[in-house]
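A single protein chain has been removed from this complex, and every other one stays in its place.
== subunit A ==
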Amino acid sequence: MIHQYKNNGFHIVMDVNSGAIHIVDEVVYDMLPLYQEHSLEEIKTLLQDRYTADEIGEAAGEIEELKNAGVLFTEDIYENYLMDFKKRPTVVKALCLHIAHDCNLACKYCFAEEGEYHGRRELMSYETGRQALDFLIANSGNRRNLEVDFFGGEPLMNWQVVKDLVAYGREQEKLHDKKFRFTLTTNGVLLDDEVMEFANREMSNVVLSIDGRKEIHDRMRPSRNGKGSYDLIVPKFQKLAESRKQTNYYVRGTFTRNNLDFSEDVLHLADLGFQQISVEPVVAAPDEPYAIRMEDVPAICEEYDKLAAEMVKRKKEGRDFNFFHFMIDLTGGPCVAKRLSGCGSGTEYLAVTPWGDLYPCHQFVGMEQFLMGNVYDGVKNTELRDEFKCCNVYAKEKCRKCFAKFYCSGGCAANSYQFHGTINDAYDIGCELQRKRVECAIMIKAAE
């Protein structure tokens, strides 16, 4: 299976099953769609208006060389391997701790519904958090690296508990030969020097929520009294990013139908000095006025192209920055097992509510049919866990034929459920955008 496309002047060919990426000239680009169905003589005839027989013969030699090297027209040989891999006993290696189901902002697109996740306002107690870390250690098997995200709502509304849990984790990791990697996700309202100092010492990653331009950010991320939050948070985020030497953090925004020109927001964040940027499409119920519709996809794809071309230009000028969705590792990157087995929700990755209930991920919290157990008794709904365990690209008909399957791992289960009522489908708008992002990411590599 191959996928070929043109972008920013490059002719790009992806050999999907080997993961090989080839930059080719026009002769090879035009020959490839014909190559499997026609003889060389037929191809020479079909393309005689554009290329000489010698040119086609020479290009054919190179195509054969790639085929023989196992980097062109390769077959998908991974299905049985993956099925064996997925049968392995499940371990838990990451928790999303909902440290506060409360928020000091009232963002319109929040899947937590202003922090409360369709439930009650509550802060996680130290005891519940400690039990969650114990649960993680006890269920992590021989995995050494354990990840804990302090999430919300707004985690800084329960800051003392965050600090106490980090201290407890540091104590426990020594006893059990584990390594905790903590992440803090925050809207920045309560961010101060003390929080920054602690975060720089203890947090492997911080995720700072900001949407981009002031008018865009303030429209969707107001405080509860309706006032925008941009002016309050920007200087603090800039200070924190600098104090982390512009690494191990992301400014993370959401774009909606209100700002389909979101490349302007990404560039605005870059112009504010941020070098690690993630701006992602909103996932919202179709009846929300800000929800992205299928008809918006062409405009969004054009924006991705525009952004990618601008990033290539800025890199040449020494003004480069990372855009999370365009990051791609072509020299190493994850193994095929990781690429095909899904995000790990419901198995390796679980979300914990303030009162200790376990859900497959943060997006399922509050949906009672997805309650898996709690941190005291462990995972009780093993049927649900097994359903998530079997969720992978081979379980999804749409993914089997998709060239991006090794980059998105079958997509987001929560998005699939929201739009199709099952975790084994795929959110179609998300897929269209994912494919475009993969194409852009590869083009940026080609330009290096």
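Going forward, a residue touches a chain if its C-beta (ideal position, glycine included) is under 8 Å from a C-beta of that chain, and two chains touch if they have at least 3 such contacts; residues count from 1.
FYI, contacts and distances are computed from a predicted model.
Engineer: Which name from "Universal bacterial protein YeaZ", "Carbohydrate ABC transporter substrate-binding protein, CUT1 family", "Six-cysteine ranthipeptide SCIFF" or "tRNA N6-adenosine threonylcarbamoyltransferase" does UniProt give the chain that's left off?
Structural biologist: "Six-cysteine ranthipeptide SCIFF"
Engineer: In the full complex, which of A:Met1, A:Leu40, A:Ala53 or A:Val91 touches the chain missing from this view?
Structural biologist: A:Val91
Engineer: Which one touches the absent chain: A:Asp218, A:Glu280, A:Asp320 or A:Asp428?
Structural biologist: Selected residue, touching the omitted chain: A:Glu280.
Engineer: Considering the whole complex rather than only what is displayed, give the residues of subunit A touching the chain that is not shown.
Structural biologist: 17-25, 27-28, 58-59, 62-63, 65-66, 70-71, 74, 77-78, 81, 85, 91, 93-94, 96, 111, 143-145, 147, 149, 151, 181, 183, 185, 205, 207, 250, 252, 254, 278, 280-283, 324-325, 327-339, 342-345, 348-349, 361-363, 406-412, 414-415, 430, 434, 438, 441-442, 445-446
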